[in-house]
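As you look at this complex, bear in mind that one protein chain is not there, while each of the others sits in place.
Which chain is which? They are A, B and C, in the order written, and residues in each are numbered from 1.
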Amino acid sequence: MPTTLPRPDPSRLFNVDCKLSYTLLDDTHFLFLVHALDGMDQVVVEESLRLTPAVEHELHADAVFGHRTLRLKATAGPLTLRYRARVRLQRPLPDRRAKEVPIEALPHEVLPDLMPTRYCESDRLASAASKMFGTMEPGYARVQAVCDWIHEHIDYRVGSSNTTTTACDVFLQRSGVCRDFAHLGVAFCRALNIPARLAVGYARFDTPPPDFHAVFEAFVGGRWELFDPSGLADPQDLVRIAVGRDAGDVAFATLFGPVRTRLIRPEVEQVRSRRARR
Amino acid sequence: MPTTLPRPDPSRLFNVDCKLSYTLLDDTHFLFLVHALDGMDQVVVEESLRLTPAVEHELHADAVFGHRTLRLKATAGPLTLRYRARVRLQRPLPDRRAKEVPIEALPHEVLPDLMPTRYCESDRLASAASKMFGTMEPGYARVQAVCDWIHEHIDYRVGSSNTTTTACDVFLQRSGVCRDFAHLGVAFCRALNIPARLAVGYARFDTPPPDFHAVFEAFVGGRWELFDPSGLADPQDLVRIAVGRDAGDVAFATLFGPVRTRLIRPEVEQVRSRRARR
Amino acid sequence: MPTTLPRPDPSRLFNVDCKLSYTLLDDTHFLFLVHALDGMDQVVVEESLRLTPAVEHELHADAVFGHRTLRLKATAGPLTLRYRARVRLQRPLPDRRAKEVPIEALPHEVLPDLMPTRYCESDRLASAASKMFGTMEPGYARVQAVCDWIHEHIDYRVGSSNTTTTACDVFLQRSGVCRDFAHLGVAFCRALNIPARLAVGYARFDTPPPDFHAVFEAFVGGRWELFDPSGLADPQDLVRIAVGRDAGDVAFATLFGPVRTRLIRPEVEQVRSRRARR
Partner (left out) sequence: MPTTLPRPDPSRLFNVDCKLSYTLLDDTHFLFLVHALDGMDQVVVEESLRLTPAVEHELHADAVFGHRTLRLKATAGPLTLRYRARVRLQRPLPDRRAKEVPIEALPHEVLPDLMPTRYCESDRLASAASKMFGTMEPGYARVQAVCDWIHEHIDYRVGSSNTTTTACDVFLQRSGVCRDFAHLGVAFCRALNIPARLAVGYARFDTPPPDFHAVFEAFVGGRWELFDPSGLADPQDLVRIAVGRDAGDVAFATLFGPVRTRLIRPEVEQVRSRRARR
């Protein structure tokens, strides 16, 4: 563990405005992950949720990470969700000289993040990862090299992947979207014995439309560092919703029923002020 | 949740004697899951662990389930582990009339066990599961029907699978070993919106050699019921080591280093006495 | 081999009218398989081809089957192809009591149709096929049972498959279109040591829109019998274009260049007359 923590990024404020709209063809049970995480390296200053029509709902906080799942059951017809929040990020600057932690020194709670998961088959990519990145100097820079490789060799192409697409698929087909890029990053890292996991949240893209964003975290230098191999947004500006082992754990919406999606518009903007500028 | 819990199986005693032996070709970090679970439906009455040569080690209890991971780093040369325990099972009898719990009534903590994992791609098997079991009466009997189908259609064949084999592979190739059978059971259940997970432990087989056993649990009637689609042993007699989302979470040994495996001999026997007979 | 050939179906006439329209973004080389097969169990009475703009082209007849590939290179801009033909089918009625031919009695030239191909991985489906159909009486009826199983267990759903979808994929996902149905039929047959291949052509569907059709042929009773597991059309009425080992061999259009497809409208109609009615 580092004896001195990196200097925190001057705290900054972001406004989140997320609107989701559906037409339910029958009673449907929903799990939403749209609430900004209140913990880790950010604080929810204020927030509001509006469901139209008003339906009963519950909010469950994850025991480990604290992210909050909204559960509800709605009846056939339209359903609109609007979540707004003001969130303060207090994220330390990345430590680009961080070293990797040897296996035997890894905290026990990060060991599961070395294992292969549905979308990150690090076991099947072990040999390729070893050949491509195995001889590099371990540390932050090696994870950055993984990201650079992905950014250079995988095409960002909407529609080139679907909900069953895995890191191996992406490695073969050389195209995907942000979650596919992040899954491949996670898989390569785990294959190199670097604990890694998915992080999802709100990010502002240079090119519209707004969408939920997925990046990944690698455990280097004794803490979790954010990486975005898609290069779509600065991970320092990600307003976290949740972290998980892969996209299966942290989908923004899981639906049990026949539903037509009408609108997905998760917007975020930094609040520019004298106090909270970057 | 059932208002009256099923009558517990008269408590029974088991002796575990597990011997593992390796030759390390270099320094190696190990994660072992060999300790009998002290909790849930069983109690560890006494236990001992001997490592030869004596090496420093740590025991980490899982925050959720309580299973214990043994971590150690050993140097090149031979390494032998011997774990012995006396364990009392206090497992309730299965409730064969248990009903499935509707999605909206599932406890929040079992929802992750609905999601696809590395070895249990319930998403890819959703349509097949729905066609094969979708119209059956929900409940214990439906999970039993899943087991019966697996038992009838999948061949138990040592060597027909490896560490990358998934539920989809098994469904295609129609052969596997106990963990493959259990993975397919888990995948079918999740595809039917029944939470399911892997359970591993010590079991006595009619036909040698002794080996670690894998079965699965499905969440019906408000609690986790054990199922063994391989039919190798009565799941009531399983001395649990751990539960997890799939085999990636609960491998009996995870090795970070070059190692030759010499011996895997996990034995278990019920203690027959006037007090503790079945 | 049967000593008496089944009585031929009274010969019938069909009119084919196929229109394809593209916008080429750059010079593009095309391989078209749209010409009705002049041979086997049908005769092309008359035909015409019009390319707009007029471009140089060649017609190559397959050395074995006789199907004709149209090759051409066109420059950027619009390209329209119109092929019209009058075709007489002289197809024998299926011999529903045909027996399978033992391996050692199979003609040498049909042996390649026992082997796995890109879209028909009969090797990976060998065990499933054996368990599902292995104990049935060999012969036409067994192939029909394969078709019935596919028809019952696979959903016909446009958009559920793409150009990389294989028989194994279809078996897992339980949905596909006509070529996927045919590929699965081919794979099951080969797994049962019944030579099988794809047949493509013009067929009239009860429900529009018109499209090219794919069925399969199995070698039983010493000759190739047509089967359509999709049930979309009577295979007796298929105006053949080509046969091949799988869809890779007999795509109606193979394009080497950037092209936008404007129209695919392959129509066929039986000529009703006193002489040539069914």
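As a convention for this text, a contact is a pair of C-beta atoms (placed from the backbone, for glycine too) under 8 Å apart; a residue touches a chain by one contact, two chains touch by 3 or more.
Since the structure is predicted, the reported quantities are computational estimates derived from the model, not experimental observations.
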| item | value |
| --- | --- |
| Touching partners, among the displayed chains, of the absent chain | A, C |
| Residue of C:117, C:175 or C:230 touching the missing chain in the full complex | C:117 |
| Selected residue (touches chain absent from view) among A:171, A:188, A:202 or A:252 | A:171 |
| In chain C, positions touching the absent partner | 29, 31, 58, 60, 63-64, 69, 71, 73, 103-104, 108-109, 111-112, 115-118, 121, 123-124, 163-164, 193, 248-249, 256 |
| Residue numbers in chain A that touch the chain omitted from display | 124-125, 127-128, 131, 153, 155, 168, 171-175 |
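Definition applied: only the chains that are shown with their structure count from here on.
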| item | value |
| --- | --- |
| Whole-Å separation of chain centres (CA-atom averages), chain A against chain B | 31 |
| Centroid distance [mean C-alpha coordinates] between chain C and chain A, Å | 46 |
| Residue list for chain B, restricted to those that touch at least two other chains | 124 |
